[in-house]
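Dumping the structure here so I can ask a few things about it.
Here is chain A:
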Amino acid sequence: ASHGGYTNAPTGDTVTLGFNVPQTGPYAEEGLDELRAFELAVQHLNGEGDGGMLNTFSSKALNGAGILGKKVNFVTGDTQTKSDAARASAKSMIEKDGAIMISGGSSSGVAVAVQGLCQEAGIIFMAGLTHSNDTTGKDKKANGFRHFFNAYMSAAALAPVLNKLYGSDRRAYHLTADYTWGWTQQESIQAATEAMGWETVNNVLTPLASTDFSSYIAPVLNSGADVLVLNHYGGNMVNSLTNAVQFGLREKQVNGKNFEIVVPLYSELMAKGAGQNIKGIVGSQNWDWKLENQMGSRYIGTNAFVKSFGEKYGFPPSQAAQTCYAQTLLYADAVTRAGSFNPCAVAEALEGFEFDGLGNGPTLYRADDHQCFKDVLVVRGAENPGNEFELVEIVEATPVEQVTYAPDHPMFAGGALGTCNPGA
Partner candidate 1 sequence: MDAFLLQTLNGLDKGSAYALIALGLTLIFGTLGVVNFAHGALFMIGAFCSVTLQRILNLSYETVDPSKTDFLGNPLKVKTPYVESWFGPETGGAIIEWSVPLAIIFAIPVMLAIGFSMERGLIKHFYKRPHADQILVTFGLAIVLQEIIKYYYGANPIQTPAPEALSGVAQLAEGIVYPVWRIVYFFFAIAIIGAVFAFLQFTTFGMVVRAGMADRETVGLLGIDIDKRFTLMFGLAASVAGLAGVMYGPINAPNYHMGMDFLVLSFVVVVVGGMGSLPGAVLAGFLLGILESFASMKEVITLIPGINQIIIYLVAIVILLTRPRGLMGRKGVME
Partner candidate 2 sequence: MNVRPDFSKNANQAETAPAFLSVWDMHSYYGESYIVQGISFNVHEGEILALLGRNGAGKTTTLRSIARLDNPQVSRGEIWLDHQPLHKMASHQAAAAGLGLVPEDRRIIPGLTVEENLELAQIAPPIGWSLDRLYELFPRLGERRKQEGVTLSGGEQQMLAIARALARDIKVLLLDEPYEGLAPVIVDEIEKTLRHIKEQGMTTIIVEQNAVRALQLADRAVILDTGSIVFDGSAAEVLENEQLRAEYLAI
Partner candidate 3 sequence: MGILEVKDVGKRFGGLKALSDVNLSVRENTVHAIIGPNGAGKSTLLNCLVGKLIPDSGSVMFDGQSVLGRTPYEINQMGISRVFQTPEIFGDLTVMENMMIPCFAARDGSFRMHAIENMMNEKEMVEQAEQMLIDVNMIDKRGMHSAAMSRGDKRRLEMAMCLIQNPKLLLLDEPTAGMARADTNNTIDLLKQIKEERDITIAIIEHDMHVVFSLADRITVLAQGTPLVEDDPQNIKGHPKVREAYLGEAH
């Protein structure tokens, strides 16, 4: 449909957003939490419920009367965590339902694929969970925006903490999921830890389909390494961590030090899956629901969001939920400020946008690569959870300056943002 010079220009009194998340497959749980957040965001945009982070958001353009006076509708789809299926689902949202913005995803491969599609179709893509450097690095697109942090930022935030906790004389052994996200995260962590004096003993790529990691863990025992870095996510991570614990790595002493395990990308949903094994293990997060309570009002918005979400669903939101909620609000806000749904106008409104009150502290949507810059959390599996939701404890909130990098940083080089495409 083409009116108004851009794809899917809303004609009636409603506007449709597309939420494309994994509803089946190993990331379904993340996907469902994302969906919950989307639903909540739409409610808040339409003036239902308590308004959540709309009340704390620094931009006051949104007023609860939909977007530009149009009521917000949404459609959902299942990415199945497959690039193909995700593209098909996104296409149907665009072609059939007339969605004007697509959000969601929980794997970098999928995010990059859908982002490419949105670029071609002339739709704004507000990435959900995607942590690979490539999403806003070599695969960045003018129509795509990422609120979530990335592998480089995780590494930048983690390295000093690791240094503090485990010292600068460490020998790290990496196990890495054999795909884009794994590769970029491993590269980032290796670079950051080596910069502070660690040595990288080994990096072994593991097939994504692996379920039993024992044959990758066993060689760690006698490798002389004293840190194991698990560049795994989801089921992979739960299993590799479980296996590592089974092999007694956590009780092991090497080179006179305690053997340590690091999981650079953390999530409370994974922590839940990993159970006891996650206790004391350090990693990084984009956000945590206890942030405002524990780290102060810099992270305003957090409590408002937790309250809306918790009251609706009965448990606190995950970082996946928060990022998707924020993305939806940011999109709506940008449209309102731009006064148009035209993707190019929206992109312009988002580029270089500085905001606060969405739970992450002051944040910048950098124009050069459409990556958000904000504080990064270093977290650790809680030793004695206060309740069933406090699986993760915050170690530190790394200030944004420390995780910021130049747009032309070599780890992000290779692609061009291109020009915004309004489609039609």
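For anyone wondering why these and not others, all candidates are chains of the complex that A comes from, given by their letters.
Simple rule for what comes next: a contact is a pair of C-beta atoms (placed from the backbone, for glycine too) under 8 Å apart; a residue touches a chain by one contact, two chains touch by 3 or more; residues count from 1.
All of these numbers come straight from a predicted model, not from anything done at the bench.
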Review point. Which of the candidates 1, 2 or 3 touches chain A in this complex?
Key: 1
Point to revise | Touch list for chain A against partner candidate 1, complex | key: 25-29, 32, 178, 202, 204-207, 209, 211-212, 214-216, 218-219, 221-222, 235, 238-239, 242-243, 246-248, 251, 269-270, 272-277, 289-290, 306-307, 310-311, 315-316, 386-387, 389-390
